[in-house]
Structure formats: C-alpha cells, structure tokens
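For this depiction, one protein chain was excluded, whereas all remaining protein chains were kept in their positions.
Note that the chains take the letters A and B in the order they are written out, and that residue 1 is the start of every chain.
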Amino acid sequence: MNGPSLTEPRFVRWGLIAVTLVYLGIFLVIPLAAVFVKALEKGVGVYWAAVSDPAALSAIRLTLTTAAIAVPLNMLFGLAASWAIAKFEFRGKQILMTLIDVPFSVSPVISGMIFVLLFGAQGLLGPWLVAHNLKIIFAVPGIVLATVFVTFPFVARELIPLMEAQGSEEEEAAVTLGANGWQTFWRVTLPNVKWGLLYGVILCNARAMGEFGAVSVVSGHIRGMTNTLPLHVEILYNEYQFSAAFAVASLLCLLALVTLAAKSLVERKVRVGKEAA
Amino acid sequence: MTRSISPALKAQRVLPGFRLTMGFTLLYLSLIVLIPLSMIVLKTSTLSWAQFWSAVASPRAMASYRLSLGASLVGAMMNVLFGSVVAWALVRYDFPAKRFMDGLVDLPFALPTAVAGIAMTTLYAPNGWVGRYFHALGIPVAYTWLGIVVVLTFIGLPFVVRTVEPVIQDLDAAVEEAASSLGANRWQAIRRVILPELLPALLTGFALSFARGLGEYGSVIFIAGNMPMRTEITPLLIMIKLEQFDYAGATAIALVFLVVSFGLLLGVNVLQRRLRK
Partner (left out) sequence: MSIELRAITKIFGDFTALHDVSVTVPTGELVALLGPSGSGKTTLLRIIAGLETPERGEVLFDGKEATHRTASDRRVGFVFQHYALFRHMSVFDNVAFGLRVKPRRERLPEPAIADKVHELLRLVQMERLSARYSSQLSGGQRQRVALARALAVQPKILLLDEPFGALDAQVRQELRRWLRRLHDEIGITSVFVTHDQDEALEVADQVVVMHEGRVEQIGTPEEVYEHPATPFVYHFLGNVNLFHGRVEGDKVNLGEFSMQLPTGAALDTPQAVGYARPHLLEIELQPTGAPQFKATVRHINAAGPMVKVELVTGSGSVMHAEIAQERYRQLQLRKGVPVFVSVKEMKVFNAPQNMLGGGI
C-alpha cells in the first residue's frame, strides 16, 4: 500500500478495523442472522407451513404483481426522461431533474396519503369512483399506484448521469448514416446503457417489493386480498405469531441478499461503462 | 440575397424524439407525482389558519416533531462518526471478510423496512440477544427513544458510507505525501488535509441520513412502542389521523413535514455548492 509515512500506526489501523467490524456486525450482520434464526427456531415444518399458508401465498402473488407493473412502467419513464434530458438542450432542465427526485425525499406515509386524498372515499375523486363502482384505495390499484410513486426516480436517476457522460456523438453519427429515431435509440443508445438500466431496475424492484409505509396507508390490510408480503409480516407479528412472521420475513431477506449480489455484479460493469465514455 | 429561416426550421433538433419523450416524461410526472402531491396543498388550503395551527402545533404533534427530529439527528451523527471510520477502513485497509462487509453495507437499502423493524425489535427487546445486556445495565432499548435511534442508525448507515467512500478513493496521494514531507505527523495530516476534503461528502451523507430518518415509518413502529407524547414519531401520527379520517389534520402536519425536509435538502445543496468552491 502506501509508504510508512502515509499510513496510520498499526494499532490505530487495527483499532479502526475493529470498530468497523463491530459497528457493521451489530447493525447489519446480527439483525440479518436474527431473522433466519428466528424463522427456523421452531423447526422446518413450522417454517414451511408459514410460507405456504394461503394468505402468505396471496401476499406473494400481490407483491410480485405490483412489482411486475410498477417496475416496467418506471423503466419506460426512466428511458424517456433520460433521453429527453441527456440528449437535448432546453430550459428548466435542472427543475425537471429536481422534480423527478421528489418522491425520493417524501416520507412513505405521506406518499400513500396523497393517493388517499385523491382517490379515497372522502377524497377529491372519491364520489366519482363510488358512483362508477371503482375501487382504488383499499384495493390493488391503489397499492400499485403508491408503489409506482415511491419507486418513480430509481431508473431515471441511474440513466441520466450515464447518458450525459456518454454524450450524443454516437447518436449523431447514426443519424448521418440514415438511421431514424427508433433505430438510433434501439441500436446505438440502448446497448450502451444496458448495465445502468439493469442496475436501476434492480434497485427499483427491491424497493417495489419491500415498500411498507406507503402501501400500508392505501391497503386496508384486507388479508388475502390487499396484503403485500411486508404487510403480511406486520400482521403476523402483531398477532404474536413470531415464527411465522420471521419465516415470511426471511423470504424478503433472501430477496434483499439476491438484490445485493446482483447489484455488486452490475455495479462494476456500470463503472467501466462510465469510464469508457 | 439572404432569407430568414422559418421558425419551423429554427426549432429543428438534430436528434429525433424530443417531443415524444419530453411529452411522455411531463405527462407521467404530472400524473404520478405532481397531481397527487398537489392534493396536500389543496387539502390544507381548506383549513382556516386557526385549524391549521391547532393541528400542527398541538402538544401531541410537537412531541412527535421533537422525537422524530431528535432521534434522526442522533442517528445521523452516529452514522457520520462511525460511517466515516467504516468508509476509511473499507477503502484503505485489507481485512478478513472485507468484501462481504462492503456488499452488506447496502443491506438497509435493499431490505424492506418491516423486516428491519421486527428484527431490531426482537434483538433489542428485554430478552433479546442484544437487549438483555442493556436491560441488565438498566437501559431499556426496545419501546424507548433509544430503540428508535438504533433503528434510524441502521436505516441511514449506507448513506454516509457510500457518499464518503468515493471521495476517499479519489484522494490524491500526492497531497498526503506533501503534508508528510512538510513535517506533519499522521494525525495532523488527517485533521488538516484529509478531513476538510471529506467535509462536503460527510455533510451530504449526514443530510441524506437525517432526511431518510425523519420520514422513516416501517422499521420504527415496531420498536417504538408508539405511545403518544412519548414514543410516537410524526409519520405515525399522520397515519393515525388518517385512520381517524382527520384528513385535514394529517395533511397539515404532512405539509409542515414536507416543507422541513425540502428546506433541509435545499440547505444542504447550497452548503455543498459553497464548500465545493
């Protein structure tokens, strides 16, 4: 590494490493381990029963459905927004980028609340919806909407700096060679940003599947119908079915670990892509 | 003879697709983000000043502000203190399980908040793996203010570490060598040369961790105990008001909350820009 004058004395170094390991151990490793230990505390049989319970299964289905809708929608948005922002000059660009980031800084409860204000029975469009027998709040559409809101910026945030770093010269070259808009985007731009896109999608998906606060507000907690996996965990825990709660939670933990693994794999590729630009 | 270019030509852009992508971006942004968010302002405007004030400044609300602000502050400070150590160790040193720990730092990003909530609560409960030691010392953690701090530290951990890491990586070795050759010992070099360079990143990480902690809901409600005036965080108060159909009150508090969060982020942005000069 560095020469003797550029690094700390040995005992300081090992002290800092110890602090690091203890801090991360206490705050990350132990909670993670606790979930799995508690899940399997009463044996594999109880674990399996909890995970294959009909309510749990329908929660899994709802979580997957929500993500399957929210992630592609936000991916489409991310691609459109980054194309408009990175490849063109226009006034108000900074404002647009700030607005895109807004859902990031809004508390999950508030993120759910605004949809209740809009679509709830006492909300702005409430009477209209009731008249047409449409349910958004306390039903699946509400959950999907709230999830779309909280995961809104993820893909765009990844793609915009990546596309800006890559510039538009290749696109200009494609245009001089006779390519139209779709051909340019599909054949030139998309392959160049594929790793950034994947990275954004991974993050977007993790948040979409794990969102709790916003979904809790719009959901109504109707077991078997409007419960996502995180909500199901809450219900089990509040009913003191700890092992079952942790069993279901362990599924989400596995999802988180897979997300982390995928993330670090793709991260390297994205960094290489930015540097080669 | 020269001809003036027609306005249609003037507005011509070289790369295609601007109108399509910009149009979709603005439409989607309005539908998903702007219109729902405007509901807050809309709803609040139906309140008289007196009503607004009584909702926002009620003793219960004030207690929740104190709690949310205070706990987030402490959590963010913990993360700055220890997070910078962690970031330093991860960048500069080699130690066993380093790669594993590095990947794990993002766990709070990827893990659903409800899972974090139940895991932390179980750990720090009076009979929990960690909680029992604190309990023996007479310091209860779960269901107290301290528990909230623990959870918020977990939530905000990656913000400081991930913001500071790249800055440490980009530190110019030549500057450290210069300091050393001018006679500074290691501690002086760190204090006078390195720390000032890390300051903007530390500040950003602090602000991000703080903002995230302020709005956090899912992980806190399990460990908090949720007693009004004692361990009730502001997002929970909003949630309770919603369940009681006190939409106006909930919205008023939410508005105040949003204004504070945005103000915070704006202030940090400004500070960052000034520091970068």
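Of note:
Here is the rule we go by: a contact is a pair of C-beta atoms (placed from the backbone, for glycine too) under 8 Å apart; a residue touches a chain by one contact, two chains touch by 3 or more.
Please read all numbers here as calculations on a predicted model, not as lab measurements.
Looking at A:Thr7, A:Ser58, A:Ser105 or A:Gln183, the residue that reaches the missing chain in the full complex is A:Gln183.
Take chain B: the residues that touch the chain left off the picture are 2-5, 9-10, 12, 14. As for the chain not pictured, it touches chain A at residues 169-170, 172-180, 183, 187-188, 191-192, 276.
To be clear about the criterion, only the chains that are shown with their structure count from here on.
Between chain A and chain B, the centres computed from C-alpha atoms are 16 Å apart. Within the complex formed with chain B, the residues of chain A that make contact are 1-2, 5-9, 12-13, 16-17, 19-21, 23-24, 26-32, 34-35, 38, 76-77, 80-81, 83-84, 87-88, 90, 96, 99-100, 102-103, 105-110, 113-118, 120, 122-124, 145, 148-149, 152, 168, 171-172, 175, 180-181, 184-185, 203, 206, 209-213, 216-217, 229-231, 233-234, 237, 242, 245-246, 249, 252-253, 255-257, 259-261, 263-264.
Listed in rising order, the residues of chain B touching chain A in the complex are 13-18, 20-22, 24-25, 28-29, 32-37, 39-40, 42-43, 82, 85-86, 88-90, 92-93, 95, 97, 101, 103-116, 118-120, 122-123, 129-130, 153-154, 157, 173, 176-177, 180, 186, 211, 214-218, 222, 235-236, 238-239, 242, 245, 247, 250-251, 254, 257-258, 261-262, 265.
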